[in-house]
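Down below is the structure, laid out as structure tokens.
Heads up, one of the protein chains got dropped from this complex, but the rest are sitting where they should.
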Amino acid sequence: MIDKFVSSVAAAVADIGDGATVMIGGFGTSGIPSELIDALIEQGAKELTVVNNNAGNGDVGLAALLKARRVRKIICSFPRQIDSHVFDALFRAGDIELELVPQGNLAERIRAAGAGIGAFFTPTAYGTLLAEGKETRLIDGRHHVLEYPIHADFALIKADRADRWGNLVYRKAARNFGPIMASAARCTIVQVREAVPLGALDPEAIVTPGIFVQRVVPIVGVAALAMPQAVA
Amino acid sequence: MIDKFVSSVAAAVADIGDGATVMIGGFGTSGIPSELIDALIEQGAKELTVVNNNAGNGDVGLAALLKARRVRKIICSFPRQIDSHVFDALFRAGDIELELVPQGNLAERIRAAGAGIGAFFTPTAYGTLLAEGKETRLIDGRHHVLEYPIHADFALIKADRADRWGNLVYRKAARNFGPIMASAARCTIVQVREAVPLGALDPEAIVTPGIFVQRVVPIVGVAALAMPQAVA
Amino acid sequence: MHRFSREQIAARVARDIPAGAYVNLGIGQPTMVANHLPPGREIFLHSENGILGMGPAPPKGQEDPDLINAGKQPVTLLTGGAYFHHADSFAMMRGGHLDYCVLGAFQVSVRGDLANWHTGGKDAIPAVGGAMDLAIGAKNVYVMMDHLTKSGESKIVLNCTYPLTGLACVNRVYTDLAVIEVSTQGLVVLDVVDGLPFAELARLTGTPLTDGTAGRAAG
Partner (left out) sequence: MHRFSREQIAARVARDIPAGAYVNLGIGQPTMVANHLPPGREIFLHSENGILGMGPAPPKGQEDPDLINAGKQPVTLLTGGAYFHHADSFAMMRGGHLDYCVLGAFQVSVRGDLANWHTGGKDAIPAVGGAMDLAIGAKNVYVMMDHLTKSGESKIVLNCTYPLTGLACVNRVYTDLAVIEVSTQGLVVLDVVDGLPFAELARLTGTPLTDGTAGRAAG
């Protein structure tokens, strides 16, 4: 019987090696696989390349991973935030490499990796600093930039419910990068609020079919995140 | 109040003009927008370019549209079938142009149109007759072919349920080309089994958000299609 | 000098968005447009983190960390709204399915070039987010900004001096002094704030402007 449930976050991330490329889902307060990130910090892998929309907030989660100096390079769209002081300091000191990617190109490059697309022409960022040195082409009257897929060794994502085949559904805007990161990684590790029996998820409403998922860890007894005060 | 419901298939297809590119959903017995196709035949538009997985079966639906000589060109993956005699005869007589596209490239080209991708490199069909004359590139050790999006003026698709905003859910494998064709056409016309009130569709399970849909026609009182005998 | 207030600018943009439009309101000033959309007019707000049919902020105490907008503020979902993933969300934008994007800006050029993501400062840590996707992400890209910098320089320029976000992508600019259309014939002023002569607007702006206000009531 196929059972993708893993009993602990520690077991789930045990084989992430030094130098691995790790995608981490989440956007703002939604969809962050906090317990998996903490387990990765605990586990100790270093020289990582991390793919995330941001570069860490405050001193927890991804910021803590950065602070522990485990990340060689980050690929993201929006590193600079009001509370990105950990990243800011590392970047200013030249201690972390940054590949800045427009958010939609980031999403599409991740999707392309999962879909086996070798490269694609996108109009986003044409003529800007972020397209410097990249191949361009005029197609049907519109300028485009050639972008390549972003593959990962591991993806750490958060979903709402999963069954033992690894089928996933998400909750509201916490879906964000989850489905595409799951498709782009060799090994996708998911933390979920609830493990459900096979058949409990509507086949019409499964967002990530189990083919994209290798390991699922139910995080039991965690209360919903408190909503932080909105910042200006 | 935004209401995308249209009272009749005739009204829904009234403005499809001569020379239009029309995508038609469906795969085998599933997801064929039969009533919309019949309305298009009735309406009389000609010199059409049709995008469909096949090129018509028997003498009804798309085959009848072909038989009425309304189609100048068809873009599809699998024209030759046991009962594709209408297409076969037109093709042998040189009365219809065929662009044969591998099924996955067809799907991805339609998706690219909806997603604003200018072109993409795909490994499918490299080194075959269907890639002849196309640009190729070796990326990361794998040969690829450059493929361009397929845009349409209209898409005719079938869904299961819709609300007045045009949000759609499908039924089982009838989903097939519906969501991507809806995204690739300037005007997407949907026939549905059931019109439901706004809010009746689960926001987590809406497959095609209304942004991709312009018109919805409920087809009332149509019994489920009889399953034809499987043919060898 | 008279100026349109930020609320007035937001109201003016809202007035120009028709029923049934699919709209993305950028972070910051553009977010205010939502407060001015007439209640009876159904307009579909898109948030690039994966929401269509986004509603207003929830009552205090009912915030949901899984339901936030692109600015990471708590929002709600309207009846009829839907969720989707990031690639699908940006496909909506890149694919030209949105009718309007409303953005803030540092500068807009006479050709509609947009600079709004980076001051170009040597020490500045860059962050782009969805800015470049939004710049090319709608049939109509509208900018809301102050007409002048704090030191009095025009933010409408012949050529952007800040790093570009997108080329020839802005269709219309709403400032505290005027509403200006970016047309193939150059910049056309649709509205000027009460009491500001066109010649004075042109002097402050410092780029060629065409007066298109004839026969129009000021906003």
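Should a chain be cited, it is by its letter among A, B and C, assigned in written order, with residues numbered from 1 in that chain.
Assume a residue touches a chain if its C-beta (ideal position, glycine included) is under 8 Å from a C-beta of that chain, and two chains touch if they have at least 3 such contacts.
Since the structure is predicted, the reported quantities are computational estimates derived from the model, not experimental observations.
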Given the contact rule set out at the top, which of the displayed chains would the hidden chain touch in the full complex? A, B
Which of these touches the unseen chain: B:G61, B:P79, B:G166 or B:P203? B:P79
Which of A:G56, A:G114, A:G178 or A:P218 touches the missing chain? It is A:G114
When the complex is taken as a whole, what residues of chain A touch the one chain not shown? 1-2, 113-117, 163-165, 167, 183, 198-199, 201, 203-204, 206, 209-212
On chain B, the omitted chain is touched by residues 27-31, 53, 77-81, 84, 87-88, 91-92, 98, 100-105, 107-108, 110-111, 122-130, 143, 170-180, 207, 224-228, 230
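By our rule, only the chains that are shown with their structure count from here on.
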Which chain lies the greatest distance away from chain A when centres are computed from Cα atoms alone? B
Chain centre separation in whole Å, for chain C relative to chain B (CA means): 35
Using Cα averages as centroids, what's the distance between chain A and chain B in whole Å? 33
By residue number and range, which residues of chain A touch two or more other chains? 108, 122-123, 170-172, 207
Residue numbers in chain C touching two or more further chains are 77, 83-84, 87, 91, 93-94
